[in-house]
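All protein chains but one are shown in place.
Order of writing sets the labels: A and B. Residues in every chain begin at 1.
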Amino acid sequence: MKRKIIALLLVLVIALTAAACGGGDTTPAATEEPTTEATPTPDATATPEEDDDPADDGGDDDLTFAIITKSAGIPFMERMAYGFENAAAAMGFNAIVQHPVDTTAEAQITVINNLVAQGVDGIAVASNDPYALESALQAARDQGIVVVTLDSDTAGSQLFVNQAGVFEVAQVLVDSVYDMTGGAGQFAVLSATSVATNQNAWIAAMEEIIAQNDQYAELEWLTTVFGDDEAQRSFDETQSLLVNHPGLDVIVAPTTVGIMAAAQVVLQQDSDVLVAGLGLPSDMLGLVGDDLPTPYMYLWNPIELGEVAAYALAAFANGDTDGSVGDTFTSITGTTFTIIAAAPEVGIVNAQIIVGLPFRFDGDNIEEWAQVY
Amino acid sequence: MSLRLKKLVRTREFSLLIVLILLSAVIQWRNPHFLTATVIDSILRNYSYTILMTSGMLMVLLVGGIDISVGSTLALSGMTSALLMREGILPNWWMAYLTSLGVGILCGLLVGIVITKGKVLPIIATLGFMYVFRGLTFFISDSQWVGMMQLLEDFRDFSQGTSLGVSNLIWITIVVYIFVFILLKWTKLGRQVYAVGSNIEAATVSGIRTDRIKLFVYAFNGALAGLSGAMFVGFYAGAQNNIAMGLELDIIAACVIGGVSLKGGQGTIPGVLLGALTIAVINRSLSLTGIDPFWQQAIKGAVILAAVMANVLMQRQSVRRTLARREI
Partner (left out) sequence: MENVIRRRSIDANPPRGLKARIMRWEFALLLLFIGVNVINMNLSPNFLNAHHLFTNINTFLVNGLVALPMAYCLLLGEIDLSVGSTVVLSATLLGIVFNATESMVLGILTALAVGTLCGALNGLILIKFRELSAMIVTLGTMILYRGLAERILGAEATGGMRTVEWFANLFDARIGPVPFFFIFFCVLAGVFWFVMHKTVFGRRMFAIGANTQAARYAGINVERTRFTVFTLTGLMCGVSAVFFTSWMGSVRNNVGEGYELEAIAMCVLGGMSTAGGKGTFPGVIIAIFTLGLLRFGLGLLNVNPQTVRIIIGALLITVVVLQNVQRLFKKKPAPANAS
């Protein structure tokens, strides 16, 4: 009996909730704005079925843009979000930063749904999966929300803000190996998780570059291992590489945790192996330099990447561009970006803009950049 | 065979030792580098804190509890001292270790109080604290990492250094194991721990203050997790906020493989040492044997299952033999 009452109450509450929503936009008037930065523009919150008021028709100068990172606690992503927030503020827009609870597509979809429910005007997302976000992003676009991707592309977006071309990144990695081995020698790759989309694209591109150029014929790719972006796993894997391959010359780690762990192991074991890859200057300080495990490494500026994503959202929302290939738009800082074609063979399914080239960090500039990011 | 030796052969630890030797033999056959000083040193070094924390978990399991918040406690305490070093507040390495230890004890005490005074089941309380401590780690660090150069140099040197040719981290582990071994085997407190776990009502009736024992055990476990936090951060020369996620499962697995009963009252230090070594060897050798990285997790799961099942079968065998002898 009791349980029936409870079940009945539950149904009642849900029914009431549903009824209240069905009746249109019954926003409680009492406590309208408890949090200032989080509250989205009230205009854009109308029920989607009845009113498909597109938020991007430009009349509203109080636009709200959101950025969704891969997950919380990744310094690169934190800096990217910082750049996004700054650029949005500089343009006079509101910014929402959302870090999903873990590095999965499900967590991102939940966040996208929340943002759609809030009626934001634009979403920039660093996708965790090349396919799975498509329907959620499509649902967002159906409501007139502008969607761009940055860092990792996914189907369903209108534009991919590419930190640096996939082949350009792969090229500098291969060239690092070529340089560090002196043109001939053995190397191994220490990657992040096996499902890390960017790392997989770079590794695939490296394979292609090596296969197609005779210049690299003397480079022997021993193996690719996964350190799961965990210090301990990456340590284990690096130590095993050193034990199992006495002739190893270079370890390439295109991931911030991986390069850090590999360089640490090499430093602690006083090994002659060199470490190349992509790393954050602030984490790699003390490991990058002439007599250190990593003579030089590469990365791009995450802050700039976030900024450009905000400019792109603004350009779409203001109608400066429709995202077609060849179109250009100019940011408030005066930089002009040209939209170029997609590159499906390396997983870029949308038209893209390329922010810059990989930047080289070595003993001379690392201290200076470690202050920045 | 002397009676003593026969008795030894029948213990659970002995059958586990055989499992470990068999496992090592297979790995050695797959990779001749396995039984070399470098690799053995790296196993003990990289897993020193896993082995260390297993002894704390043993005590918790002995009183019939469980603590799945240890990974988060490790992260919180490691991050706390790393941040304080970054801000230049901690002057030297041992202060950093003490800070982590202190944070660990606080976390453990909090868990213990909620379990004993709040009468919350251990798995629920520690599930909650697992979220809370992890969240706090992100909160206090503002989701940032602490890099190598932001840590004190003597802190890194101590954590990565050796004394008498053996890693300092291994020395810490050895000292703690000896301490817990003596505590459980020859002190009143140790016997009370077993008493609480095997029959809590009998223990209460015989005048043991069971809540205090439990509180001590959780605080001790927290202390070890805190100590491990400093070891982790120093050894890997950096603090990330997602460190040691899922570590609690490895530690509980190590205990269970080592013959600890999740119902309490059953388990020994030599047993959990062997269990922890088994887990360390499995984890470390996954990358060493050069098997396809995509097979590694499946093999790890299968080996853990096989190890616990083989242990059960061997135990049954020895019990059967004992019974048969008695009938004669």
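Structural remarks
Please note the rule applied: contacts are C-beta pairs under 8 Å (C-beta built on N, C-alpha and C of every residue); 3 or more make two chains touch, one makes a residue touch a chain.
Values in this document were obtained by computation on a predicted structure and should not be read as measured data.
Of the candidate positions B:G102, B:G135, B:G190 or B:G290, contact with the unshown chain belongs to B:G135. Only one of the listed residues, B:A253, B:I269 or B:L288, touches the absent chain: B:A253.
Interface with the hidden chain, as seen from chain A, comprises residues 1-3, 5-7, 9-10, 13-14, 17-18, 20-22, 25-28, 30-32, 34-35, 37-40, 42, 45, 47-49, 72-73, 96-107, 109-111, 113-114, 116-119, 129-132, 134-135, 139, 193-195, 200. Within the complete assembly, residues 63-65, 114-116, 118-125, 127-132, 134-136, 138-139, 143, 199-201, 249, 252-253, 256-257, 261-264, 292, 294-302, 304-305, 308-309, 312, 315 of chain B touch the chain that is not shown.
The working rule: only the chains that are shown with their structure count from here on.
Residues 31, 33, 36, 38-39, 42, 46, 138, 143-145, 147-149, 160, 232, 236-238, 240-243, 245, 283-284, 286-288, 290, 293-294 of chain B are the ones touching chain A in the complex. The residues of chain A lying in touch with chain B in their complex are 72-73, 75, 78, 99, 194, 223-226, 230-232, 235-237, 239-240, 243-244, 257, 260-261, 264, 268, 282-287, 370.
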